Structures are given as C-alpha cells and as structure tokens.
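In this view, the complex is presented without one of its protein chains, the others remaining in place.
Entry: subunit A
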C-alpha cells in the first residue's frame, strides 16, 4: 500500500534468481545442460549412485567407491595435479571441515597460479579466471562446494580480475600469492584468535560445556580457554555415521581437558548437567539461520527446552547470501553405504539395494532457526543471529 506499482515489479525482477543446478538433479533438462558444460570443460561426469529417497531426489548422491579419477587420465593433463589431489582428498573425506577445505583449496590455487603461464595474446586477468572454472567444476563433482569455499573463490576471482593489464606476469603472480596468504591469515587464523578472545569471556569457572561433532573453531576456543586456566569440563556429543566427535574428543583429551562422550540419543539425559552449548557452523545464512552438521538443530532445540544458552561460533567469511528455511531444498547427500555397519562379521544392510521399499539417507547438513540461537560469536564481535544480514551488507559496502 502506497508503494507504486512500478517499483514493485522492479523489486521482483531483481529478486528473481535462477535455481542453482545442483538442486535440480531430477530435472533431465538441467542434467543435460550440466553434462554439456562439463564436456566443454573436458571434465568427466560423475554418475549418481543408488536409490535416492524421493524427498531428496533433487540432489546428487555419489559413491565413494567410484571416484572421479577413474575417468581421468593418469597423469592428469587437463586438470592441474594439485587440484586432482585435492578433489580426491575431498571425496575420501581426508580433508573435511569447512576451514580445512578452504585452506586446502587456497593452497591448491597457489600451486596453480605458480605453474600458470599466460598464453600469447591473452590477458592474465581474464585467462586465469577461465582456467580456474573447469577446476572448480571438477571439485564440485568430487564434493559439493561449501559456502566458505564459495566465498574464497569469489575473492580470488575478484583479485585476479582486478590485476591491471600492464602488470608483468611475475609481479601479478606474486601479488596474487600474497593476497591468498593474507586472506588465510586474516579470515581464518586471526579470526580464530579474535573469536577465542570473545568466547573466553563467556566461559566461567565451573562451566559444563557441550559441543557437537568436530568444529575446528570450537576446539580452538576450548584449548585456548584451558590454557588461560579456566576451569571447565566438556561434554562431546557425537552422531553416526561420521562419528567426528571421536576426533574432537581425542584432541581435547590430549590437551588435558576432562571430557564426557555421549551419542546424540543421550542428549536429553545429559542436558540437565550442561551450562552452555558451543556450536560450530558451516555457514550463516542471510535470514539468520545457521547451517551446520546434521543434528545441530536438534541440539539447539533441546537446549532451548532446557533453557541452556546456545552460542554459535562462526568466522565472517562463512556468511553467505543464501536464504533457507528448511533442510530439504539445498543439502548434501553423502554415500549411503556409510550407514552400513559390520558387527561380528555380519553386515545387515549389505543388500539394501535389493529391497525395493528401502532407501538409505545420509544427510550432511541441517539448518537451525535463529530463535534457538542466543548469540553468534564472530571476529567482528558478539552479535545476535538476526544481525547477519547487517554484516553482509556492511561487507558488500566494503567491497
């Protein structure tokens, strides 16, 4: 009311965005378009595996036993060897966790830039970006890109395009390498230090802190707090099939922090003992929702019921402009065979594909609404969940 008709349509046009391809796998036209694009870039197409639960049939589901490298030539010539290595490490889970994946990606890009030579009659600023596109498609096929990786790629592409054309190749390459080093230093290492500083203020002596799965940032905070002689104990909650909590547990116990380990099914049993919950995030969405490992929203929900404060720790480079209100539209499906477990030599689900009415679902992420999150600790300070769009707007203005 009171808004002129024309402005309304203008807003609508700018808001209309195309759905990304990776959430339209059940549309054959989109799949064909993707196959054509990959063929042009000389990247092999990785085929989906196994029966997909109908609610998630619009997402890719790959098998770890069919890596993309079996369709590539050895030695790889189309794709830089460090990118092939990175793709393998992603798909096998050797490099897992939002921060680790971003650092590994930037490290591989450094090698690519170092080995790059501008072909004659081409400009580095345009050609290098075009060279990176097939690599990114390849990495996307190995494992869908995370929000942090997406932001890192955006940053690099911007830096490359901003190289002036009269810049000499060696100079340009050194400049790019220093940019990457600086990005990692600022956005990941120093951000972790800043977040630890803020978070330690929130940890008091005698606290019982609950953490879920493995978050490199939360682990960092707890280790730093322990070094600053805060007295607290940690409860590590874990969930199948990844069981990442075991690694978190190992690292905390190695430092000397006293820990308890439970599976997520024991959550409501253990929560009365907990004084605060620290959660890591894979990405913070523009409407304040927190995207994190599947199970996080459960933890936040139960914690809210018991009136336990939930603090999410997240660096600003993981903030992303996407908006999501549910965990269905955009998610990642992991290898369903991971759900099979062998006990005493028997694997019950061995022939799950033969049972027509059985589908195995291995979700990776879920979204937590901002009502369940009390505070988000970022390197810019401690903000409420709903302030995320403000941070994004400020960041965009900066750039």
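In this section, contacts are C-beta pairs under 8 Å (C-beta built on N, C-alpha and C of every residue); 3 or more make two chains touch, one makes a residue touch a chain; residues count from 1.
Here is the rule we use: contacts and distances are computed from a predicted model.
Taking the options "Translation initiation factor eIF2B subunit gamma", "DNA-directed RNA polymerase III subunit", "Phosphatidylinositol 4-kinase beta" or "N(6)-L-threonylcarbamoyladenine synthase" in turn, only "Translation initiation factor eIF2B subunit gamma" matches the UniProt protein name of the chain that is not displayed. Touch with the chain that is not drawn comes from one residue among A:43, A:59 or A:84, which is A:84. Shown as candidates are A:25, A:43 or A:103; the residue that touches the absent chain is A:103. Considering the complete assembly, subunit A touches the hidden chain via residues 67, 69-70, 72-77, 81, 84-85, 88-89, 92-97, 99-100, 103-104, 106-107, 110-111, 114, 181, 184, 188-189, 214, 216, 244, 246-248, 250, 253-254.
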